[in-house]
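Every protein chain except one is present and positioned as in the full complex.
Up next, chain A:
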Amino acid sequence: MASGVKPRVKVPKTAAAGEAITIKTLISHKMESGQRKDKEGNVIPRSIINRFTCEFNGEMVIDVTMEPAISTNPYFQFEATVPEAGEFVFTWYDDDGSVYDEKKTIEIA
């Protein structure tokens, strides 16, 4: 597991039923592309997060396949519909098999 991986997610605490909300996510990760070389000229092996998903009450909002061209500390912003009160589950999948997740609950105002 890459060290210092910390997911951060911004979701409003409340929403009206059926409202579209904007979600911002950021996760600290070095996203080593596999293209860089160290001082001795050896290629630094690739180590990235290759997939990100967001679900709400088990239903998919967005599923992103990520390649090495995604920047360090991957950031995503997207919109989701909130049909009822519930929980957003955000999941990041690392190349090394680690899975990082974050959950946010939302109330209907």
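One rule holds in what follows: contacts are C-beta pairs under 8 Å (C-beta built on N, C-alpha and C of every residue); 3 or more make two chains touch, one makes a residue touch a chain; residues count from 1.
As a convention for this text, contacts and distances are computed from a predicted model.
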*What does the UniProt entry say the missing chain is called, choosing from "Sulfate transport system ATP-binding protein", "Chlorophyllide a reductase subunit Y", "Thiosulfate oxidation carrier protein SoxY" or "Tryptophan synthase beta chain"?*
"Thiosulfate oxidation carrier protein SoxY"
*Could you list which residues of chain A touch the chain missing from the display?*
20-21, 33, 35-37, 55-56, 59-72, 74-81, 83
